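Okay, handing you the structure first.
Left out: one protein chain. Kept in place: all the others.
For subunit A:
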């Protein structure tokens, strides 16, 4: 990552100052600061590390945390995959991918197993991740206790004291009311037996993939200015009770395009009479399963 500067506007007279952006957009000092936060996050799995989140050229809440994390770890030899809702071609995924192609000159891919960095919003790919891969989650609300306690000063204290009674009471109340835990995404997890962590709004279906994952998992919350991490092969246990253990959501039907079972499905409305079809949310997985190309270690 050299200091080669990049000019986005060339039509200005030579006398005026030129608008110049650093390669990879973020300046090197900032990248270093973010890497320090990442290292701290890896050292204390599940702990939310405050960092001086920078503005990036997309709106807050649109993946600015993920973008900063990716910008700080991406190098010329990396292959980047960006997904939103499991799909490579959703507009915001396209926009972020184009941003890195423009400012970091990075190569991109849609193939999960080829990517060295996968930036994601709301999903973990169906294809199991391998050692050496890094998955970067875009996080809107990093604080798992936020909707139980709105104050940051208070939630930081609760984490420090490992005082998670609030969360268990909330889950218990669900069971009392509905007979089971009624949380289907952003389902809280306990990392390495210590910190309760928000897995970002991935469906509970994806939660088991985080447990003992060989890939490095990094989480960036730009607007909320927090970074956290789960190192490879770390325990990520979804919260539950002995008599009401965690149960990930699942679908009882296969994808109607590729026929895969045990995958997360999107419900696509096909007419105005209640007709719908269910198809893979992971577009890369679906495309390659239906075309018969290899997707190693496909789930059963």
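Observations on the structure shown:
Going forward, contacts are C-beta pairs under 8 Å (C-beta built on N, C-alpha and C of every residue); 3 or more make two chains touch, one makes a residue touch a chain; residues count from 1.
The rule is short, and it goes like this: contacts and distances are computed from a predicted model.
Hidden from the displayed complex is a chain whose UniProt protein name, among "ABC transporter permease", "Vitamin B12 import ATP-binding protein BtuD", "Carbon-phosphorus lyase complex subunit PhnI" or "Protein translocase subunit SecD", is "Carbon-phosphorus lyase complex subunit PhnI".
Annotation: of A:22, A:213, A:234 or A:260, A:22 touches the absent chain (contact as defined above). Only one residue in the set A:104, A:129 or A:265 touches the chain that does not appear here, and it is A:265. Listed for subunit A, the residues touching the missing chain in the whole complex are 19, 21-22, 25-27, 30, 50-52, 54-57, 59-62, 64, 84-87, 89-95, 98, 121-123, 140, 151-153, 178-179, 182, 184-186, 201-205, 223, 225, 249, 251, 256-257, 264-268, 270, 277, 279, 281, 283.
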